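Only one protein chain is missing; all other protein chains are in place.
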Amino acid sequence: MFPRVAWVHRGLLRSCARLPVCMSSSGIGQKGILANQVAVVTGSTDGIGFAIARRLAQDGARVVISSRKQQNVDRAVAALQGEGLSVVGTVCHVGKAEDRERLVTMVLEHCGGLDFLVCNAGVNPLVGSTLGASEQVWDKILEVNVKAPALMLSQLLPHMEKRGKGVVILVSSIAAYIPSVELGPYNVSKTALLGLTRTLSLELAPKGIRVNCLVPGVIETDFSKVIYKNEAFWNIVKENYKLQRIGQPEDCAGLVSFLCSPDASYITGESISVAGFSPHL
Amino acid sequence: MFPRVAWVHRGLLRSCARLPVCMSSSGIGQKGILANQVAVVTGSTDGIGFAIARRLAQDGARVVISSRKQQNVDRAVAALQGEGLSVVGTVCHVGKAEDRERLVTMVLEHCGGLDFLVCNAGVNPLVGSTLGASEQVWDKILEVNVKAPALMLSQLLPHMEKRGKGVVILVSSIAAYIPSVELGPYNVSKTALLGLTRTLSLELAPKGIRVNCLVPGVIETDFSKVIYKNEAFWNIVKENYKLQRIGQPEDCAGLVSFLCSPDASYITGESISVAGFSPHL
Amino acid sequence: MFPRVAWVHRGLLRSCARLPVCMSSSGIGQKGILANQVAVVTGSTDGIGFAIARRLAQDGARVVISSRKQQNVDRAVAALQGEGLSVVGTVCHVGKAEDRERLVTMVLEHCGGLDFLVCNAGVNPLVGSTLGASEQVWDKILEVNVKAPALMLSQLLPHMEKRGKGVVILVSSIAAYIPSVELGPYNVSKTALLGLTRTLSLELAPKGIRVNCLVPGVIETDFSKVIYKNEAFWNIVKENYKLQRIGQPEDCAGLVSFLCSPDASYITGESISVAGFSPHL
Partner (left out) sequence: MFPRVAWVHRGLLRSCARLPVCMSSSGIGQKGILANQVAVVTGSTDGIGFAIARRLAQDGARVVISSRKQQNVDRAVAALQGEGLSVVGTVCHVGKAEDRERLVTMVLEHCGGLDFLVCNAGVNPLVGSTLGASEQVWDKILEVNVKAPALMLSQLLPHMEKRGKGVVILVSSIAAYIPSVELGPYNVSKTALLGLTRTLSLELAPKGIRVNCLVPGVIETDFSKVIYKNEAFWNIVKENYKLQRIGQPEDCAGLVSFLCSPDASYITGESISVAGFSPHL
């Protein structure tokens, strides 16, 4: 019934490149608050990233999704297109320069610019202790979680600058403020993102680009299973922070939708928790 | 042309009490995201509070506005009703128990419950140095800025509890994080609000009530004139924080609208700056 | 039996006023790092305050101790003088103007100036919930915990200014950062002290006076018994923050001693935790 979306991933993309891409013939979402705007969401084929991509698309944006595996990208694109959303995807390991370049090319060729960049891709946190981490583990975590968002943004920036405005959202973690011994270097990388948010926000303010940081708490995703499936521990966490429920990916998406909207146009450099409590003054 | 709003203030309120109050015959805003919900905004006859009241009303809420002077209340109610918004007002000096009681009575009698409380009323900040402040100055500032929001909420809580949910927003200031010598005890009262936000958020979580804190930066209001009218100083501030413009009351209202919405339902205890930069990690 | 102490409290003080007061004939501590300097420590007849008073005296300072009850003052003075320390005391309820005035008079008449002020006096934290607190409870807590330190400092400031330098230390609590629902307004008052520290530090910098804040965690005092005597709860806290032991009043005194020393002469406005972990980035 749905109109086979014009937006498609990789291979197909070339063949239909002359079609007016970045536009859903269904018109769904086109009248939303983000209509005619383009978003890139990395690490967006499941969990928090997927919910963000869906939400921005529901708000009317054309969304480029990506993650490391082709089959995950295919599945996610199909699911969102099945909802009539204007979505296209590509494989992108954000730590690889050539993958980032491919993503940039897609945005450039088919969307003509970029309004929103959500950097959600990151390394799985279960890396053991900080002192037990090898050089390789450190390199991987710092590269993917800290350096990659900066490089991705550098490469996409010219397309955002063309618009004279833009919004960047980095995805940190409650572990940035409340480290878990078990998460080791992951904690450190997420604290670094709080700093990256602030320095980028100053650098990009003159270009009309805002940079904020989403700080998810315990959200019901595969990622966090190790926490909330440990009932004894989870009960202590809930009691400690008076949590009434676990967070949902959609809770994170709601904040991102707001931060992309004009309502947030004087908010930049800020880290905002979606955690059922606040970890900082 | 506009339809004689049913919501009116004080004297008139009694005479039309049998009418279905808390409802605008124009229906304007009723279909908004906050339709059929009730908001109290204190200190709302101009500046940030006024913008918040207007926005929540535009979002569909029935809004009770208030401030210390009858003529200001009259003017603000007339202005908002003139826009077809569902607004009523009362005089309320939040530091006076009887005034708070009158506000509570209005909410109780005419709205049957409360969904949102925005505590914006506060003492003018130009109080001189911290050490030069007399006992009277300290008492006034701590009472109005810190104690009054807690007491106001205590008194309104039963009506919020009836709903099984609710949102409270305290209004702090960038001075909570970056004190100005000239603002003295005002700085301290605003830092205290960051703590009040957090302790209230824990206490009210089991009741389904979220508590967050708006942290305005330099917003173009009478209140902040002393800052942005001092051109030399304002230029330094702008350069220091890479501000591209002064904030507008509507910027604050945008955040409050979001925090009252279901999109923010997993955000509580959080202090969020609307300042063109962030004052904290 | 007791060693000739020149410093004595209240009544006796008058009779020996012509003696070279503020000097211990034993000479103990006089050669310490704080020799020939004068410290006032409020709330110092037991717990953290007592340990701070003892430590500053051991470091060579002449110390004025105080608390609300004469018998506690007597006991503490006797104990410290019994150790050969240069200590005198007076009853002082910091919330009472006349009591503060009496303390100021003692400092003025017998010490000729003031170098260090440690504001430790505060209201017992077990005040129940934030929303359950009456106006009276709020008034008491804000007055004693927030307003009194500022007023005490205002009154003592002229004697500190004479020295051209000085150190003020406010005593907050880990509850400033990690509020406990049970502590209600106490949490808020302790967060306010973080702000008071910062605004005072700016105001007093030009006078050569530094202002810092001690943030005790769970310290083994009567005050904290409710926490560490609850074995189940205390075990969770210890595991959560990897605490290896409970804090001792002497741990707090060690930081205060450092902050009063020249080694800390470029540290001001800072809040430092003595808690076995850190509650903030």
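Per-chain numbering from 1; labels A, B and C assigned in written order.
Going forward, a residue touches a chain if its C-beta (ideal position, glycine included) is under 8 Å from a C-beta of that chain, and two chains touch if they have at least 3 such contacts.
Note that the structure is a prediction, hence the values are computed from the model and not measured.
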If the hidden chain were put back, which of C:99, C:115, C:143 or C:251 would touch it?
C:251
Full-complex contact with the absent chain, from A:47, A:113 or A:185
A:185
Hidden partner chain, residues of chain C it touches
194-195, 197-198, 201-202, 205-206, 208, 217, 241-245, 247-248, 251, 254-255, 257-258, 261-278, 280-281
Footprint of the hidden chain on chain A, which residues?
97, 129-133, 135, 138-139, 142-143, 146-147, 150-151, 153-154, 157, 176, 179, 181, 183-185, 187-192, 194-196, 198-200, 202-204, 281
Even though one chain is not shown, chain B touches it at residues 176-177, 181, 191, 194, 236, 240, 242, 280-281
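The working rule: only the chains that are shown with their structure count from here on.
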Over half of interface residue numbers shared between chain A and chain B means same, under half means different, so which is it?
same
So what's the Cα centroid distance for chain B and chain C, whole Å?
37
Give me the residue numbers in chain C that touch at least two other chains, ranges are fine.
176, 181, 191, 194, 281
